[in-house]
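I have a structure I would like to understand better, so I am pasting it below and will then ask my questions one at a time.
Every protein chain but one is kept in place in this view of the complex.
Chain naming follows the written order as A and B, and within any one chain the residues start at number 1.
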Amino acid sequence: MHTMSVAELSKALQEKQISSVELTQLYLDRITQQEELNAFITVNAEDAIAQAQAADTRRSKGDTTLFTGIPIAHKDIFCTKGMLTTCGSKMLANFVSPYDATVIERFNDSGAVTLGKTNMDEFAMGSSNETSYFNPVLNPWDRKAVPGGSSGGSAAAVAARLAPVATGTDTGGSIRQPAAFCGITGIKPSYGRVSRYGMIAFASSLDQGGPMTRSAEDAAMMLNVMCGFDPKDSTSLNEAVPDFTATLADPIDGMRIGLPKEYFGAGLNADVARVVDAVIEELKGLGAKLVEVELPNSTLAVPCYYVLAPAEASSNLSRFDGVRYGYRAQDYGDLADMYMKTRAEGFGTEVKRRIMTGTYALSAGYYDAYYLKAQKLRRLIADDFTRAFESCDAILGPTTPTTAFDLGSKTDDPVAMYLNDIYTIPANLAGLPGMSIPAGLGDDGRPVGVQLVGRYFDEARLLNIGHRFQQVTDWHNQIPLDQA
Amino acid sequence: MSLSRQDVEKIAELARLKLTDDEIADYTQTLSRILSLVEQMNAADTNDVEPMAHPQDTRLRFRDDAATAPDRRDALQAIAPKTEAGLYLVPKVVE
Partner (left out) sequence: MEWEPVIGLEVHVQLRTQSKLFSDAATKYGADPNTQACDVDVALPGVLPVMNVEAARMAVKLGLAIDAAINQRSVFARKNYFYPDLPKGYQISQYELPIVEHGHIDIEIDGDTKRIGVTRAHLEEDAGKSLHEDFHGMTGIDLNRSGTPLIEVVSEPDLRSPQEAVAYLKKLHALVRYLDISDGNMQEGSFRCDANISIRPKGQKEFGTRAELKNINSFRFVERGIIHEIERQIDVLESGGTVVQETRLYDSAKDETRSMRGKEEAHDYRYFPDPDLPPMTIEDAVVEEIRQTLPELPDAKKARFISDYGLSAYDAGVLTASRELADYYEQTVAESGADAKLVANWVAVELAAYLNKHAVELADSPVNATMLGGLVKRIADNTISGKIAKEVFEAMWNGEGDADAVIEKQGLQQITDSSAIEAIVDEVLTNNPAQVEQFRGGQQKLMGFFVGQVMKATQGKANPQQVNQILKAKLG
């Protein structure tokens, strides 16, 4: 049962092969069995069963959506009313949100059952889940390896089938990189597709929520729930949202897929390159035309990102001051002392590092050289994509340069950690949709993902390519041996 | 660019972070390395490039002027570290 797709589970519920309560209990049990993975910060055991009962009642009355009664895990960055919402930080370790994020509201309205809140890098700042205040998540494929980050808990939960689907967020690769490391499908939609209201901000001009699933088909179904205009988010776009499942099975015959040469240069591990090559062959077999494209400025995406994201973060995280919610230092003297201690004790090492990087980049005398320069470079990077999409319909490449690395191997070297997102960051800077699909295993037996980047609002095409690929391959159905 | 201890102390003060001596030493080193990474940006010629602040070229959307928010002080203050008489309490603010 736990290996079923959303469509299959929905059908099973509809045909009363299983109730939502039973299904929810099944996943709750799996979460308990796999507690060691540390994929969840909060398990919503009691309330999930109550939600499942309500979903069963709703189904019996015929008022159903595809997701009614389907269990789901939410990244702990989404505010959930009445439930702990920690963002992986000591700062919010006691924060019970008084409201629901728009994404949460949408899933609640659809009748989905919240299994719990998944572990993540603190304030989504990390690529390994090791910056979480609640300890790292282990990669279900190999417990010595990181699951990737920042949505590492969601990735591990879906990979280990502790939840059929999960939500994630992606600022520089935080959906796609852990999806690749854990052998699942993850899509970051175009900026503005999914409401950011109630999604705790890391870097507001880059953050975007999205699905983390077994397959492109499940992702399409989740996107149908998640996407849409939200009047509470001024950056939410009032664009028509297609039924993402409608075009999944379309032929990709003649579709032009661009290969940016910059994504295949030095730094790309041979085993990852081998997997990408195999994907290229599969796609050719499906009738796609492969063309070479150039993204010359994307090689500078990491430096650009590590100015813009920390700059926005330094401001976004100023609200955590111990005055209105969250952590406040125990012993303090005057007001300044309360601020300094609250923030020093409430934030972890990497979060403080990024706050300081961003503070510096925005400070008097450095703004032009860092922040403004990065904003200009951002435009060059975005323009590269516009040009590339004149000759292709989607861009293909590796999601990450390597497979999942070992826990602890990069914690002392922030720059090495940052370079992990070299292929994922450009799509965030340009605001474009990007998807990672599982495509093979590396020499170390750890999963490899390939990335597809599309034009603005062209998620449907990425899902179409992903789905066609998954119809002729089996990588998305592979699960870690000990989970079978 | 390499940062000095004093630079880091100043940044930490601006960001309201109380750092230990060891932390200052560590951040002095890692922040300098991050700045070296960041300065690779200088390889790009960005003269006459319009800065990009938003990933989409959109305009601000307006909301009608209606005061519809309910009073939910009790719910909001239930999660506050310290309140009294409906106020958030902080150490004495000196004007």
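Methods note: a contact is a pair of C-beta atoms (placed from the backbone, for glycine too) under 8 Å apart; a residue touches a chain by one contact, two chains touch by 3 or more.
As the structure is a prediction and not an experimental result, all values here were calculated from the model.
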> Which of these, A:I70, A:M125, A:L362 or A:I479, touches the one chain of the complex that we don't see?
Replying inline: A:L362
> In terms of residues, what is the contact footprint of the unshown chain on chain A?
Replying inline: 78-79, 85, 87, 92, 95, 97-99, 101, 196-201, 203-205, 231-235, 311-312, 314-315, 317-321, 323-326, 335, 339, 359, 362-364, 367, 371
>> Counting contacts across the full complex, list the positions on chain B that touch the omitted chain.
In response: 14, 16, 53-54, 56, 58-73, 76-77, 82, 84-95
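Going forward, only the chains that are shown with their structure count from here on.
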> Which of the residues in chain A come into contact with chain B in the complex?
Replying inline: 94-96, 98, 191-192, 205-206, 231, 234-235, 237-238, 297, 300, 302-304, 306-307, 314, 321-326, 328, 332-341, 343-344, 347, 349, 352-353, 355-357, 359-361, 363, 370, 372-380, 382, 414-415, 418, 428-431, 456
> In their complex, what parts of chain B are in touch with chain A?
Replying inline: 3, 7-8, 11-12, 14-19, 23, 27, 30-31, 33-35, 37-44, 46, 49-56, 58, 60-61, 63, 72, 75-76, 78-82, 88, 90-94
